[in-house]
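Yeah, one chain of the complex is gone here, protein chain that is, but the others are all in their spots.
Here is chain A:
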Amino acid sequence: MSDTFADRAARATPKPAARRIRGLSDRAIAWIFVAPTIFLLLAINIFPLIWTINLSFTNFKANRANRAVEYIGLRNYERILTDSDIWLTMQATAHFLFWTIFFQVLIGFTLAWLINRKFKGNDLWTTIIVLPMMLSPAVVGNFWTFLYQPQIGLFNYVVAFFTGADPSSFQMIGDVALAPWSIVIVDTWMWTPFVMLICLAGLRSIPDYIYEAAEIDRASKMRQFFTITIPMVLPFLMLAVLFRGIENFKMFDLVVQLTGGGPGSTTELTSINLKREAFEKWRTGYASAYAIILFVTVFGLASIYVKALNKVKER
(Lines give C-alpha, C1' and ligand atoms only; values in the text may rest on other atoms or scores of the structure.)
Protein backbone atom coordinates (compact mmCIF):
# COMPACT_ATOMS: atom_id res chain seq x y z
CA MET A 1 0.00 0.00 0.00
CA SER A 2 1.26 3.45 -0.77
CA ASP A 3 2.75 5.60 1.94
CA THR A 4 0.19 8.37 2.05
CA PHE A 5 0.25 11.49 4.09
CA ALA A 6 -2.30 9.93 6.41
CA ASP A 7 -0.14 6.85 6.99
CA ARG A 8 2.83 8.98 7.90
CA ALA A 9 0.70 11.16 10.13
CA ALA A 10 -0.70 8.04 11.75
CA ARG A 11 2.72 6.58 12.48
CA ALA A 12 3.89 9.82 14.04
CA THR A 13 0.88 9.99 16.35
CA PRO A 14 0.29 8.08 19.62
CA LYS A 15 -1.79 4.88 19.37
CA PRO A 16 -5.36 6.04 20.25
CA ALA A 17 -5.12 9.11 18.03
CA ALA A 18 -3.70 6.99 15.24
CA ARG A 19 -6.72 4.74 15.27
CA ARG A 20 -8.94 7.76 15.13
CA ILE A 21 -7.08 9.18 12.15
CA ARG A 22 -7.25 6.05 10.11
CA GLY A 23 -10.70 4.71 10.99
CA LEU A 24 -11.35 2.01 8.47
CA SER A 25 -8.22 1.24 6.51
CA ASP A 26 -7.98 2.77 3.05
CA ARG A 27 -7.95 -0.66 1.50
CA ALA A 28 -11.18 -1.60 3.26
CA ILE A 29 -12.84 1.63 2.18
CA ALA A 30 -11.70 1.17 -1.40
CA TRP A 31 -13.29 -2.26 -1.58
CA ILE A 32 -16.44 -1.27 0.26
CA PHE A 33 -16.88 1.61 -2.20
CA VAL A 34 -16.20 -0.36 -5.36
CA ALA A 35 -17.84 -3.67 -4.47
CA PRO A 36 -21.53 -2.73 -4.94
CA THR A 37 -20.88 -1.35 -8.42
CA ILE A 38 -18.88 -4.39 -9.45
CA PHE A 39 -21.51 -6.68 -7.97
CA LEU A 40 -24.31 -4.94 -9.85
CA LEU A 41 -22.40 -5.07 -13.12
CA LEU A 42 -21.56 -8.74 -12.60
CA ALA A 43 -25.19 -9.55 -11.88
CA ILE A 44 -26.84 -7.49 -14.63
CA ASN A 45 -24.15 -7.28 -17.31
CA ILE A 46 -21.59 -10.05 -17.06
CA PHE A 47 -23.68 -12.95 -15.82
CA PRO A 48 -26.27 -12.36 -18.58
CA LEU A 49 -23.46 -12.10 -21.13
CA ILE A 50 -22.08 -15.47 -20.09
CA TRP A 51 -25.58 -16.89 -20.14
CA THR A 52 -26.06 -15.55 -23.67
CA ILE A 53 -22.83 -17.20 -24.80
CA ASN A 54 -24.04 -20.45 -23.30
CA LEU A 55 -27.48 -20.16 -24.93
CA SER A 56 -25.91 -19.41 -28.29
CA PHE A 57 -24.78 -23.04 -28.53
CA THR A 58 -28.28 -24.39 -27.91
CA ASN A 59 -31.63 -24.63 -29.65
CA PHE A 60 -33.44 -23.13 -26.63
CA LYS A 61 -36.77 -21.41 -27.22
CA ALA A 62 -37.88 -19.13 -24.37
CA ASN A 63 -41.60 -19.55 -25.11
CA ARG A 64 -41.20 -23.30 -24.64
CA ALA A 65 -39.09 -23.36 -21.52
CA ASN A 66 -40.00 -26.95 -20.66
CA ARG A 67 -38.68 -28.46 -23.86
CA ALA A 68 -35.38 -30.30 -23.44
CA VAL A 69 -32.45 -28.06 -24.41
CA GLU A 70 -29.94 -29.54 -26.82
CA TYR A 71 -26.43 -28.33 -27.39
CA ILE A 72 -25.96 -27.97 -31.11
CA GLY A 73 -22.42 -26.63 -31.22
CA LEU A 74 -21.71 -23.86 -33.68
CA ARG A 75 -24.74 -24.51 -35.85
CA ASN A 76 -26.46 -21.23 -34.88
CA TYR A 77 -23.38 -19.26 -35.88
CA GLU A 78 -23.14 -21.16 -39.15
CA ARG A 79 -26.77 -20.44 -39.97
CA ILE A 80 -26.48 -16.73 -39.21
CA LEU A 81 -23.36 -16.15 -41.25
CA THR A 82 -24.81 -17.94 -44.28
CA ASP A 83 -28.30 -16.41 -44.03
CA SER A 84 -28.94 -14.00 -46.89
CA ASP A 85 -31.63 -12.11 -44.90
CA ILE A 86 -29.05 -11.19 -42.31
CA TRP A 87 -26.83 -9.76 -45.01
CA LEU A 88 -29.74 -7.63 -46.22
CA THR A 89 -30.11 -6.39 -42.65
CA MET A 90 -26.41 -5.62 -42.53
CA GLN A 91 -26.71 -3.65 -45.76
CA ALA A 92 -29.60 -1.62 -44.37
CA THR A 93 -27.53 -0.95 -41.25
CA ALA A 94 -24.49 0.05 -43.30
CA HIS A 95 -26.59 2.47 -45.38
CA PHE A 96 -28.06 3.97 -42.23
CA LEU A 97 -24.66 4.24 -40.51
CA PHE A 98 -22.84 5.74 -43.47
CA TRP A 99 -25.35 8.42 -44.37
CA THR A 100 -26.28 9.47 -40.84
CA ILE A 101 -22.61 9.91 -39.98
CA PHE A 102 -21.93 11.70 -43.26
CA PHE A 103 -24.71 14.26 -42.79
CA GLN A 104 -24.15 14.68 -39.08
CA VAL A 105 -20.45 15.39 -39.53
CA LEU A 106 -21.09 17.78 -42.40
CA ILE A 107 -23.87 19.76 -40.75
CA GLY A 108 -22.52 19.39 -37.22
CA PHE A 109 -19.08 20.71 -38.09
CA THR A 110 -20.50 23.58 -40.15
CA LEU A 111 -22.77 24.61 -37.29
CA ALA A 112 -19.94 24.43 -34.76
CA TRP A 113 -17.74 26.51 -37.05
CA LEU A 114 -20.49 29.12 -37.41
CA ILE A 115 -21.25 29.18 -33.68
CA ASN A 116 -17.56 29.67 -33.01
CA ARG A 117 -17.85 33.06 -34.77
CA LYS A 118 -19.11 34.06 -31.30
CA PHE A 119 -22.07 36.11 -32.46
CA LYS A 120 -24.41 37.60 -29.90
CA GLY A 121 -26.71 35.06 -28.27
CA ASN A 122 -24.84 32.01 -29.60
CA ASP A 123 -25.19 30.35 -26.21
CA LEU A 124 -28.99 30.40 -26.31
CA TRP A 125 -29.24 29.25 -29.93
CA THR A 126 -26.81 26.41 -29.25
CA THR A 127 -29.13 25.22 -26.49
CA ILE A 128 -32.14 25.34 -28.79
CA ILE A 129 -30.30 23.32 -31.43
CA VAL A 130 -29.36 20.75 -28.78
CA LEU A 131 -32.96 20.15 -27.67
CA PRO A 132 -33.82 17.26 -30.05
CA MET A 133 -31.01 15.04 -28.77
CA MET A 134 -32.22 15.29 -25.18
CA LEU A 135 -35.66 13.92 -25.99
CA SER A 136 -37.06 10.40 -25.98
CA PRO A 137 -36.32 8.84 -29.41
CA ALA A 138 -39.36 6.56 -29.21
CA VAL A 139 -41.81 9.37 -28.46
CA VAL A 140 -40.27 11.71 -31.02
CA GLY A 141 -39.93 8.95 -33.65
CA ASN A 142 -43.57 8.08 -33.18
CA PHE A 143 -44.59 11.69 -33.79
CA TRP A 144 -42.44 11.88 -36.92
CA THR A 145 -44.68 9.22 -38.50
CA PHE A 146 -47.39 11.88 -38.25
CA LEU A 147 -45.16 14.50 -39.87
CA TYR A 148 -44.40 12.01 -42.67
CA GLN A 149 -48.06 11.31 -43.51
CA PRO A 150 -48.75 11.90 -47.18
CA GLN A 151 -51.02 14.92 -47.73
CA ILE A 152 -51.66 15.91 -44.09
CA GLY A 153 -48.11 15.59 -42.77
CA LEU A 154 -46.09 18.74 -42.15
CA PHE A 155 -42.93 17.28 -43.70
CA ASN A 156 -44.64 16.38 -46.95
CA TYR A 157 -46.36 19.75 -47.00
CA VAL A 158 -43.10 21.68 -46.57
CA VAL A 159 -41.29 19.59 -49.19
CA ALA A 160 -44.21 20.06 -51.57
CA PHE A 161 -44.26 23.79 -50.86
CA PHE A 162 -40.63 24.18 -51.90
CA THR A 163 -40.53 21.70 -54.78
CA GLY A 164 -44.00 22.12 -56.22
CA ALA A 165 -44.65 18.38 -56.03
CA ASP A 166 -48.00 17.04 -54.88
CA PRO A 167 -47.75 16.36 -51.11
CA SER A 168 -49.68 13.13 -51.47
CA SER A 169 -47.51 11.88 -54.33
CA PHE A 170 -44.76 10.48 -52.10
CA GLN A 171 -44.73 8.39 -48.95
CA MET A 172 -41.57 8.72 -46.91
CA ILE A 173 -42.33 5.67 -44.76
CA GLY A 174 -44.36 3.55 -47.13
CA ASP A 175 -42.09 3.74 -50.17
CA VAL A 176 -39.31 1.18 -50.54
CA ALA A 177 -36.92 3.72 -52.05
CA LEU A 178 -37.66 6.54 -49.58
CA ALA A 179 -37.98 4.66 -46.28
CA PRO A 180 -34.21 4.23 -45.77
CA TRP A 181 -33.88 8.01 -46.19
CA SER A 182 -36.76 8.77 -43.84
CA ILE A 183 -34.83 7.21 -40.94
CA VAL A 184 -31.62 8.97 -41.99
CA ILE A 185 -33.42 12.33 -41.92
CA VAL A 186 -34.87 11.87 -38.43
CA ASP A 187 -31.63 10.53 -36.98
CA THR A 188 -29.72 13.43 -38.52
CA TRP A 189 -32.24 15.90 -37.13
CA MET A 190 -31.90 14.35 -33.71
CA TRP A 191 -28.14 13.74 -33.40
CA THR A 192 -26.41 16.45 -35.45
CA PRO A 193 -26.25 18.56 -32.26
CA PHE A 194 -24.10 15.91 -30.58
CA VAL A 195 -21.47 16.09 -33.34
CA MET A 196 -21.79 19.87 -33.22
CA LEU A 197 -21.06 20.03 -29.48
CA ILE A 198 -17.98 17.83 -29.75
CA CYS A 199 -16.69 19.88 -32.71
CA LEU A 200 -17.34 23.06 -30.77
CA ALA A 201 -15.23 21.73 -27.90
CA GLY A 202 -12.51 20.97 -30.46
CA LEU A 203 -12.66 24.42 -32.04
CA ARG A 204 -12.54 26.10 -28.64
CA SER A 205 -9.48 24.08 -27.67
CA ILE A 206 -7.41 25.73 -30.43
CA PRO A 207 -5.43 28.57 -28.84
CA ASP A 208 -5.71 31.99 -30.51
CA TYR A 209 -1.95 32.44 -30.76
CA ILE A 210 -1.70 29.76 -33.46
CA TYR A 211 -3.96 31.81 -35.71
CA GLU A 212 -2.10 34.98 -34.75
CA ALA A 213 1.19 33.37 -35.76
CA ALA A 214 -0.34 32.20 -39.06
CA GLU A 215 -1.65 35.70 -39.64
CA ILE A 216 1.84 37.13 -39.12
CA ASP A 217 3.14 34.58 -41.62
CA ARG A 218 0.46 35.86 -44.00
CA ALA A 219 -1.21 32.50 -44.41
CA SER A 220 -4.56 32.96 -46.15
CA LYS A 221 -7.81 32.27 -44.23
CA MET A 222 -8.37 29.26 -46.46
CA ARG A 223 -4.92 27.89 -45.70
CA GLN A 224 -5.41 28.49 -41.98
CA PHE A 225 -8.62 26.54 -42.16
CA PHE A 226 -7.03 23.50 -43.79
CA THR A 227 -3.71 23.50 -41.95
CA ILE A 228 -4.82 24.57 -38.48
CA THR A 229 -8.56 24.22 -37.93
CA ILE A 230 -9.20 20.86 -39.61
CA PRO A 231 -6.19 18.96 -38.18
CA MET A 232 -6.78 20.31 -34.67
CA VAL A 233 -10.48 19.39 -34.70
CA LEU A 234 -9.97 16.01 -36.35
CA PRO A 235 -9.41 13.97 -33.15
CA PHE A 236 -12.62 15.43 -31.69
CA LEU A 237 -14.51 14.79 -34.88
CA MET A 238 -13.29 11.19 -34.97
CA LEU A 239 -14.48 10.71 -31.40
CA ALA A 240 -17.89 12.03 -32.31
CA VAL A 241 -17.98 9.60 -35.24
CA LEU A 242 -17.03 6.73 -32.90
CA PHE A 243 -19.90 7.51 -30.53
CA ARG A 244 -22.43 7.99 -33.27
CA GLY A 245 -21.20 4.82 -34.94
CA ILE A 246 -21.62 2.69 -31.81
CA GLU A 247 -24.98 4.27 -30.98
CA ASN A 248 -26.37 3.86 -34.47
CA PHE A 249 -25.15 0.29 -34.75
CA LYS A 250 -27.31 -0.38 -31.69
CA MET A 251 -30.17 1.77 -33.05
CA PHE A 252 -33.57 0.46 -32.07
CA ASP A 253 -36.08 2.85 -30.50
CA LEU A 254 -36.22 5.61 -33.08
CA VAL A 255 -36.40 3.36 -36.15
CA VAL A 256 -38.75 0.78 -34.68
CA GLN A 257 -41.21 3.58 -33.97
CA LEU A 258 -40.73 5.24 -37.36
CA THR A 259 -40.89 2.34 -39.79
CA GLY A 260 -40.87 -0.82 -37.68
CA GLY A 261 -38.27 -2.16 -40.10
CA GLY A 262 -40.55 -1.88 -43.14
CA PRO A 263 -41.64 -1.66 -45.83
CA GLY A 264 -40.54 -5.24 -46.42
CA SER A 265 -37.22 -5.27 -44.64
CA THR A 266 -35.76 -2.12 -46.21
CA THR A 267 -35.17 -0.43 -42.85
CA GLU A 268 -34.76 -3.56 -40.76
CA LEU A 269 -31.59 -2.65 -38.88
CA THR A 270 -29.72 -5.34 -36.96
CA SER A 271 -31.33 -4.54 -33.59
CA ILE A 272 -34.82 -4.71 -35.07
CA ASN A 273 -33.98 -7.97 -36.80
CA LEU A 274 -32.56 -9.32 -33.56
CA LYS A 275 -35.68 -8.31 -31.65
CA ARG A 276 -37.80 -10.15 -34.22
CA GLU A 277 -35.74 -13.34 -33.85
CA ALA A 278 -35.61 -13.19 -30.06
CA PHE A 279 -39.00 -11.87 -29.02
CA GLU A 280 -41.35 -12.62 -31.92
CA LYS A 281 -40.05 -15.89 -33.37
CA TRP A 282 -38.65 -16.84 -29.93
CA ARG A 283 -35.56 -18.49 -31.42
CA THR A 284 -33.65 -17.69 -28.24
CA GLY A 285 -30.55 -19.78 -28.96
CA TYR A 286 -30.24 -18.45 -32.49
CA ALA A 287 -30.81 -14.85 -31.34
CA SER A 288 -28.17 -15.28 -28.62
CA ALA A 289 -25.60 -16.29 -31.22
CA TYR A 290 -26.70 -13.30 -33.28
CA ALA A 291 -26.26 -11.00 -30.27
CA ILE A 292 -22.76 -12.33 -29.65
CA ILE A 293 -21.82 -11.79 -33.29
CA LEU A 294 -23.08 -8.18 -33.10
CA PHE A 295 -21.23 -7.51 -29.86
CA VAL A 296 -17.98 -8.91 -31.25
CA THR A 297 -18.43 -6.84 -34.41
CA VAL A 298 -18.97 -3.56 -32.55
CA PHE A 299 -16.19 -4.31 -30.13
CA GLY A 300 -13.77 -5.29 -32.90
CA LEU A 301 -14.55 -2.32 -35.14
CA ALA A 302 -14.41 0.09 -32.20
CA SER A 303 -11.00 -1.23 -31.09
CA ILE A 304 -9.53 -0.86 -34.57
CA TYR A 305 -11.01 2.62 -34.81
CA VAL A 306 -9.62 3.66 -31.41
CA LYS A 307 -6.14 2.57 -32.55
CA ALA A 308 -6.49 4.79 -35.63
CA LEU A 309 -7.75 7.61 -33.44
CA ASN A 310 -4.75 7.37 -31.13
CA LYS A 311 -2.42 7.62 -34.14
CA VAL A 312 -4.18 10.80 -35.24
CA LYS A 313 -3.89 12.21 -31.72
CA GLU A 314 -0.15 11.53 -31.58
CA ARG A 315 0.57 13.56 -34.67
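Everything below uses one rule, namely that contacts are C-beta pairs under 8 Å (C-beta built on N, C-alpha and C of every residue); 3 or more make two chains touch, one makes a residue touch a chain; residues count from 1.
In this text, contacts and distances are computed from a predicted model.
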The complex's invisible chain, by UniProt name, from "(Fe-S)-binding protein", "Sulfur carrier protein", "Lactate utilization protein C" or "Carbohydrate ABC transporter permease": "Carbohydrate ABC transporter permease"
Chain not shown: contacting residue from A:R64, A:R223 or A:K250: A:K250
Touch residues of chain A, complete complex, unshown partner: 1-2, 4-6, 9, 17, 20-24, 26-27, 29-34, 36-38, 40-41, 43-49, 51-52, 55, 62, 107, 111, 114-115, 117-123, 125-132, 134-140, 142-144, 146-147, 149, 151-154, 157-158, 167, 189, 194, 197-198, 200-201, 208, 211-212, 215, 236, 239-240, 243, 246, 249-250, 252-253, 257, 270-271, 274-275, 278-279, 284, 287-288, 291-292, 294-295, 298-299, 302
